[in-house]
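A single protein chain has been omitted from the complex, and every remaining protein chain is retained in its original position.
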Amino acid sequence: MKPVVIVGAGPAGIRAARTLLDHGIRPCLIDENLRAGGQIYRRQPENFQRSAKQLYGFEAGKALAVHHTMDELARLIDYRPHTLVWNAEDGRLDLLDNGRAESIEYSRLIVATGATDRILPVTGWTLPGVYSLGAAQIALKYQGCAIGERVAFCGSGPLLYLVAYQYAQAGAKVVAVLDSAPFSAQCRALPALLRQPLTLAKGMYYRAWLSAHGIPVHQGATLRQIDGDQRVHGIRWGEQTLECDAVAFAHALRSETQLADLLGCEFAWSSLNRAWLPQRDSAGRSSVEAVYLAGDGAGIMGAEAAQMAGECAALALLEDAGSTVDQRRREALQKQLARIRGFRQGLETAFPFPEHWAAQAPDELMLCRCEEVSVGAVRAVVDEGHWEVNRVKAHCRVGMGRCQGRMCGLAVAEIVAERSGRRIDQVGRLRGQAPIKPLPFGVEVQP
Amino acid sequence: MALFKRLTETQRPALAFTLDGQPATGLLGDTLLTAVLTCAEHVRGSDFSAERRAGFCLMGACQDCWVRLGDGRRVRACSTLLEAGQAISRDPGRQP
């Protein structure tokens, strides 16, 4: 019998696995990380001592619950950590585990591939000492380290204040928080944000705490440049400069959609996420038979929504497979998810996408850190008449390197749209190509 | 000089390794990235300008922290745990 397979052991994947097991199905849960939990509830290595409260703050209870669930599941399901899904083809996933390649056939598949930071490059962003906000958080949560001695936090999104707060709490020197969103945007967003008053309150708490502890918070402040030679020396915004030796920045999150793409899922433009996303119905069914989507990998909703979506997708899968499921439970989950979607709308208002970024990006700015392609090089290709991102990539290698456009792809689309005078949803999306991550020569192939 | 600063969890057992042939020390539970950046300032040189890089996303997405191990394997420093005696070497990248 072909197993039900779940890809991604974050909040969505773990909840999906739990739900399936509760209904008598023993899934195979494949995860790239060494330990389950995803990014938000990422677990520290086993010999670390800090408490959940120290690691996850307000989210400690939820994190512990997820870890507890996973500890139970690990003994009962086919759990495969440290395993990369590098390709999907013909009802099979191709896996890579410690230099060994094998493939697994699935009867049904839940894709819960999560998200990474959404990056809008800024001059100096490849210097040692510059990290994504998520990276800064991982350094602390997973390794007990700060990314530098004096750290500036820049960009926008809920993670901005949270990570700055976590750093200051842990004893790091936070020199400033630059929020590119103006205060007025956050006032406008208030009605929608009130749909999740607790989440809103946490956000306000972090900011108030930072101010109360003398950490400068600049609103409507857009990071313009990171200075440094071999490493970071300081930052600039507006007419101001500030010395620091590390910078964490991002503008919210972006979905990891490559696997859904290789599976053949239909994509649609999401103005809320300002991204192309694999389509799913309210229960999590993709456009491809037997493939379900859950969690931030199909649109950013946060960890709590990811758990609900994981359960929803598992229930839909069970129902499609002929099992009886609790309809009221599923409807309740879908209702809650709709409410969170409303809150997400509020977050986008509070932390609006910096639409002027593309017009203001200097030609010299390095856009693609893998292939080292500048904004000017991309603009030159657009000026030759190209306006579709895959064609632009073909002509100047932008997004063609090791990361396959994960870091620069969205920014490339912004530059192409701005330069060609098209709307951002009219310039296409970078096609996913196997391998999802690099694949070594000399790989051993399991029969 | 170091890039990363250890704030906590400093009482772990030490692990000796070498970085570009020089002896260095990390702690049990460090990733290769942490081990390297708590005693040095970069993990690789960029492919087309030998510009110093020190990783970026720390979650296996950006592919900007590949290093070479003594046994010839190439691994992402952010998602590989340090083992005692490892010989880590940094690719200097290529000058234009």
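Letters A and B mark the chains in the order given here, with residues in each chain numbered from 1 onward.
Note that a residue touches a chain if its C-beta (ideal position, glycine included) is under 8 Å from a C-beta of that chain, and two chains touch if they have at least 3 such contacts.
The rule is short, and it goes like this: contacts and distances are computed from a predicted model.
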Per UniProt, and picking from "FAD-binding oxidoreductase", "Transport permease protein", "Flavodoxin" or "Transporter", the hidden chain is "FAD-binding oxidoreductase"
Given A:D22, A:E72 or A:E89, the residue that touches the chain left out of view is A:E89
Contact with the hidden chain, among A:G203, A:P278 or A:G401, goes to A:G401
In the full complex, chain A touches the hidden chain through residues 87, 89, 92, 94, 101, 103, 264, 384-385, 388, 390-391, 394-395, 400-402, 404, 433-435, 438-443, 445
Where chain B meets the left-out chain, the residues are 47-48, 66, 68, 72-74, 94
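Going forward, only the chains that are shown with their structure count from here on.
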Per the C-alpha centroid definition, the whole-Å distance linking chain A and chain B comes out as 24
Residue positions on chain B within touch of chain A in the complex are 3-12, 28-31, 34, 37-38, 41-42, 46-49, 51-64, 66, 73-74, 78-79, 81
Contacts from chain A onto chain B in the complex sit at residues 32-34, 39, 44-50, 99, 116-117, 126-132, 134-135, 138-140, 142-149, 170-172, 230-231, 246, 256, 369-372, 401-403, 406-407, 437-438, 440
